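Worksheet for the structure shown next.
All protein chains but one are shown at their positions in the complex.
Moving on to chain A:
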Amino acid sequence: MSLNRRLILLLLPIVIFGYGFATFFVYQYQKINIVELEQAKLEQRMLQLQGIFNKEAAIADNLVGLFLEGGYLMSFLASEPSSYRDATLSQSLHKMANQFLTNPSSRVAFALYNGVGQPLFYYERSTDPFATISPSHQSLSLEMINNRSISERQLITEESGSRFISGRLLDRVAFLPFKGRDIRASVQLSFSVQLDQFSAMLSHLEESYMTTAQWSNILNSEKGLSHSIEVFPGYFLTLQPDETIINSPMLAFLIRLMATAVALGSVTYGLLLLLMSRFITSPITKLDKELTEVMFYQKDNISPTFSKSEVGQLSKKFYDLFGQLQANLKHTHQMAVTDTLTSLPNRIRFYEYAKHILMKAEQNNDFVSMVYIDLDNFKFVNDTYGHEAGDELLCSLATDLNGLVSFIQQNNGSCMASRLSGDEFAIVLQHHNAEEVDVLAQSVVELFSSGYQSDNYHFPVSASMGIASYPGDGPTLNELIASADMAMYHAKRSGKNRFEHYSVSIAAEARRMKSIENHLKVVDCDNEFALVYMPYTGVDDQVKGFEVLIRWHSPELGNVDPEEFIPIAEQTGTYAKIDKWVFETAFKKLPEIRAIFGEDCTLSVNISAAELGHRMALEHLVALKKHYGIADGSVEIELTETFAYAESDAVFDVLHGLQEAGFSIVIDDFGAGYTPLLHMIDYPVSKVKLDKVLTTRMTGPEYSKLLKPLIELCHLQGIVVTAEGVENQAQQQFLKEAGCDYFQGYWLSKPIPFEALDAWFARYQTLTFYQDLN
């Protein structure tokens, strides 16, 4: 659940609970207030009603007073009865009524009776011209006469409305309150006033309180909301409002209150969410978003913040952490793309840079050339001078290459030198003219013009370079690299210390090599391989043994020269299989050969120098020898020239092991490579085979005198000598005279298939028989 959603769910009940409680208490409190307020309002209105009553009732009294003061009664009683007298009194009463009662429709009545209760005059101001004196009014007047009551005030409450009557009983002559004995000497007058305002207000109150006012003669005290007033002595008016009067405003108030609470609650809730979102979740979300962006490399780092808040601090720590991480990453990346020894860019950087340059070149229609540099004889340096020297060579060369590159870079060229591995270097160059890369490559070749000179050493090394250029030699980086690699190998095979441009023929050659390699991996040894035997003879011209040579007839490739496929086998690791087959076949054939050529006949088998580094190979060979019951000294192992570089304790061990196992160690191609003389001393060598070139030279006039000392030197070491490449009888004779022990060459025979050995031997015996005869 997201923080925002959690906030929404957490805050909601708090807000609802808080506002709910507040609403409840406010409602309870306000309820009491409203009841009190309504009660006060009711009392106030009733008080007002009382005031109105007093005012209106006073009108009746005032009319009586004014009527008596005005002398109207005197002139009325003094005048003869006539319509003029009535009109005069009527006018006066009308005037008085209008004076006190501004409302022209207010009903006012005046009644005048004589002492025996006969009506003298009745006046009424009303909208009903036919109305007569009301019964209550009349009965009050008559009662006053009967009771001799001099003054009465009476409230009449009727359905149609309330009236107030004020009456006087007066002396007929003096108009003083009647005190006499003879009631006939009295006159009774009264004013009745309709209490319009009072009635209107009362009915308004009744209507608004939805109740009916109760008149009573005693004070009723009602419970709850109600109020009573004594309107007039003995007249109590009670008003008890209907319950809905309180309930409906309470309900309205409750609705209003709840609406307010909901509105306020919503606002509060919204504000809380807004504030929390603004100041808490939003910064977190923002930080999260930024972190995500950083994680997906859309940004280098999150935005720095100066906020002191927790999120700000967190953000700052993330910022610092990412800063450190990035510095480390940068450093790591730098390390990852830099060769530790030479400080040149490494293979990774080389790829990156090459890709980059290729894209640029594509846009600018430039060339991009890869110069693959491989040191020749570097292993020799390591073996001979030690690894420190090798490292020095590499570092020194790196510096030189950098110098070349820097020179180009200073001239606004794009160029980079890198160390790919071991003694492999590469230069990437973006150039506009095709020849520029040749100049560069030539500069590199020139570094090795006579070996390589570092601060402390002079190394007998050279460099083979392959050049492949975009776009001609490949559209993609991988193809370019492959092409450059091919060109480099070609240069190496073509004599080293040179550079070769990639070409179609190189590619074809490479394809051929690849094809051989592939076939070697699946070669059916027994059917495709065959051994041929090249005989050699001793000084007595007797066949002493054979050098076993391998022949390969591939169904697809045809006959493949060993010189072509052996190096490939050595490089690709299939040589172990081939060696094993060769040895096993040789071991199998030995008894048959010995049956023909005698028990002293030996077989010489070439072994790959690479095999010598492996103890496993030794053990395997020993086991095989034992398996086929080969007698000691029956099989010689010839070490190829490459053996010369394999100078290590492991090689010593293996060689000694072979010797102990009953194999004789022979150095092949002696004099053609770098085979040091020391090897003949240190190694358990029992025979050396003079290289064909050496044989030719030593049998020539120029170096012939060296032949004898050389052979003697070997003999002094207990090493017998075989001359290879003997081509004629004279050579053989010369070698024989110089003390050479064995002779091998076309003079004697080309390599012979096993099946042809019998026939050849027969011919040879015949030949030697006839020579001997000669």
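Operating definition for what follows: contacts are C-beta pairs under 8 Å (C-beta built on N, C-alpha and C of every residue); 3 or more make two chains touch, one makes a residue touch a chain; residues count from 1.
Convention: contacts and distances are computed from a predicted model.
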| item | value |
| --- | --- |
| Chain not displayed: protein name in its UniProt record ("Phosphate transport system permease protein", "Spermidine/putrescine ABC transporter substrate-binding protein", "BEACH domain-containing protein" or "Beta-ketoacyl-[acyl-carrier-protein] synthase family protein") | "Spermidine/putrescine ABC transporter substrate-binding protein" |
| Which of A:F25, A:Y84, A:Y703 or A:Y746 contacts the chain that the document leaves out | A:Y84 |
| Residue, one of A:S105, A:T332 or A:Q771, that touches the chain absent here | A:S105 |
| Among A:R45, A:R125 or A:H501, the residue in touch with the chain that has been omitted | A:R125 |
| For chain A, the residues touching the chain missing from this view | 80-84, 86-88, 90-91, 94-95, 98, 103-105, 124-130 |
